[in-house]
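Before anything else, here's the structure in question.
A protein chain is absent from this complex, but the other protein chains hold their places.
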Amino acid sequence: MSEMRKTPLLDDLEKGPWPSFVTEMKKAAAKSEMSNDLLGALEQCYKDKKTHWKHGGIVGVRGYGGGVIGRYSDIPEQFPGVAHFHTVRVNQPSAWFYKTDSLREICGIWDKYGSGLTNFHGSTGDMILLGTKTENLETIFAELSSRGWDLGGSGSALRTPSCCVGPARCEWSNIDTLDITYSLTEEFQDEMHRPAFPYKYKFKVSGCAVDCVAAIARADCAIIGTWKGDIKIDQAEVQRYAKNGMDINAEIVNMCPTKCITYNGKELKIENEDCSRCMHCITKMTKALRPGGERGATILIGSHAPFVKGAQLSQVIVPFMKMEPPYTEIKELTRKIWEWWDEYGKNRERIGELIERKGMRDFLEYIGVDPHPAMIKEPRRDPFYFWTTDELK
Amino acid sequence: MEKEEIKQKIYGLVEKSVGKKKLKSSDIQKTISAEAGIARDEVKDALRELIDEGKLIYTYFGGSFVEIPPKQ
Partner (left out) sequence: MSTPQRKTDIGPPHYKQFLPPVIQKNYGQWKYHEELSAGVMVHVSESGDEIYTVRVASPRLISTDFIREISDIADKYCDGYLRFTSRHNVEFLLSDKSKLEPLQKELKDKGFAIGGIGNRVSNLVHTQGWVHCHSAATDASGLVKVLMDEFYDYFTSKELPSRVRLAVACCTNMCGAVHCSDIALVGVHRKPPIPDHERIPNQCEIPSTIGSCPTGAISPDPAKKSLKINDEKCMYCGNCYSVCPALPIADPDNDGVAIVVGGKVGSLRNGPKFSKLVYPWLPNNPPRWPEVVNAVKGILEVYAKNARKHERVGEWVERIGWEKFFKLTGIPFTFQHIDDFTFARETWRTSAAFKW
């Protein structure tokens, strides 16, 4: 083991109350030459105010086209330990629940064959094992997969689906987010490991409109739990909130976007027909208010970050879908969406961008979904629109 | 069509494209299934075998592609 890298700039980030990533890197560096050189390389970035990584490549495990991200230092002569420093993405269990024996098993593998550094978790949701050499990849994959762990997605493929804590520990969840996520992941293993799409495709599953996994902003397909019946009210609990200091008119009635709630000091009333199910009142008075009646999900398609021509949020495609195992409807809809994308999508074109380019009508007709006012904020403003010959005399 | 023959067609297509255009898995599936008049799943299956055997590999750089592995 060579001497610890000197890192005067990074050392400053060990000060202060918040847990320090530099301390974590040093713990790993004490055991791993790779992590020691990572510290040195990062210190160099801090000095130069620029990154020292090169991207892309051909590394992976046999048969798969994703799950490993090739990464190479651009100053390998200075930091040979990170000449190769590839990432392994491991598909996390639904909602990020773990048992400690499994975590220790992964730590053992990673200390032996990798840098000992990880991310819990990456932005998409995978467990990230950060930094290993090309020659260790097959062994790592065998060690992981023989213990029941598989790789996640990368490249132009289905990315690892993820979900909120859902019915495991949340009273607001209208759907079984954990089971849906598991079921979709198992159904589409081939699409995850063998990239065949124009670009990435992400599923995120949230139990309600609070959307704790940011599905609406980050998933090509957002599955967001909702309900169709009336909100159930426990008037005694409403009174308890009032007694404990909640200003029900200011905090609930006046903040309701559809103004469907009234409160006369004794009783809270909701005009359920006018409720848009935004979740504000339910989250603020969780003991008093609960969704009622039929449960299901709204399916929204198309969000992505700003590349290429500006960010998009996902848009409503199916206003309400029942979500019961084996989730055949969402799986069939997904295959139709992919067929259309495969037919018309260009390299690196997300589904949301293609819908914008080809038009909603083309998309909806192909996937077999009828127009519905829930799909729009407002109808078109312009007088320019298509008719098909079938629609004309 | 025999699977070996499909595999040869796929490999030929990838070989022909070297230096011209990087092919995506879906490009290969579309081209071969149209040329040979066979189902895409058959092409997909043959492609998977070529990749499992290491004769072709996935590469990624501004998208995921199927290419011939570099000579060691």
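Observations on the model:
Letters A and B mark the chains in the order given here, with residues in each chain numbered from 1 onward.
Criterion: a residue touches a chain if its C-beta (ideal position, glycine included) is under 8 Å from a C-beta of that chain, and two chains touch if they have at least 3 such contacts.
Quick caveat, the model's predicted, so the values are computed rather than measured.
In the full assembly, the chain not pictured is in contact with A, B, by the touch criterion defined above. When the missing chain is restored to the complex, the residue among A:190, A:294 or A:343 that touches it is A:190.
When the missing chain is restored to the complex, the residue among A:134, A:249, A:272 or A:347 that touches it is A:347.
Within the whole complex, the absent chain has one touching residue among A:101, A:273 or A:382, and that is A:101.
Residues of subunit B in touch with the missing chain: 21-22, 61-63. Residues of subunit A that touch the chain left out of the display are 9-10, 12-13, 15-22, 24-25, 27-28, 35, 38, 42, 45-46, 48-56, 61, 63-64, 71, 85, 87, 91-104, 106-107, 110-111, 116-121, 123, 125, 130-131, 138-139, 141-143, 145-150, 162, 164-165, 167-171, 173, 176, 178-179, 182, 185-186, 189-190, 193, 209-218, 224, 250-251, 255-257, 278-280, 283-284, 286-287, 305-311, 313, 346-348.
Methods note: only the chains that are shown with their structure count from here on.
Our note on geometry: subunit A versus subunit B, Cα centroid distance of 31 Å, whole angstroms. Those residues of subunit B that touch subunit A in the shared complex are 24-26, 29, 44, 48, 51-52, 54, 57-64, 67, 69-70.
Interface of subunit A with subunit B (complex): residues 55-58, 60, 62-66, 70, 154-157, 194-199, 342, 347-348.
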